[in-house]
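The complex appears here without one of its protein chains, the remainder shown in place.
Presenting subunit A:
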Amino acid sequence: MAPRVAPLLALGLLLLWTSPALGSANDIEDCCLSVTQRPIPRNIVRDFRYLLIKDGCRVPAVVFTTLRGRQLCAPPDQPWVDRIIRRLQKTSAKSKRQSS
C-alpha cells in the first residue's frame, strides 16, 4: 500500500468502529481466538471446517474436529494444515464412494 494512501484510508475507516455495527454492538460469532502453532497429529482429526474473516471472525482459522469431539484451531496458511485437509478430503471421498 502506498504510504500516502494508508493514512487516508485509515481516516476513512476510523469512526466506523465507534458506531455500533448494524443490528448489534458487534457480531457475536463462534470463532477461534487464537491458533496453534504446533502441528496437530493427523490421526486424531476426523473433520474440518473454515472460520475465516468473511465469517465474522478476527482470527482466520481452520477448525479441526478431533475424534473426541474437540474443536481445535489451526492456522489456514500452514503446509501441515493443508496436508491434513487433503487427507481428510481424500478419506471422505473414499467413504462416499463406498456408501453409494
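By our rule, a contact is a pair of C-beta atoms (placed from the backbone, for glycine too) under 8 Å apart; a residue touches a chain by one contact, two chains touch by 3 or more; residues count from 1.
We adopt the following convention: contacts and distances are computed from a predicted model.
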| item | value |
| --- | --- |
| Record-based protein name (UniProt) of the chain missing from this complex, from "mannose-1-phosphate guanylyltransferase", "Cap binding protein", "E2 ubiquitin-conjugating enzyme" or "C-C chemokine receptor type 10" | "C-C chemokine receptor type 10" |
| Residue among A:29, A:47 or A:82 touching the omitted chain | A:29 |
| On subunit A, residues whose C-beta touches the chain left out of the figure | 1, 6-7, 9-36, 38, 40-41, 43-44, 51, 53-56, 58, 60, 63, 66-68, 70-73 |
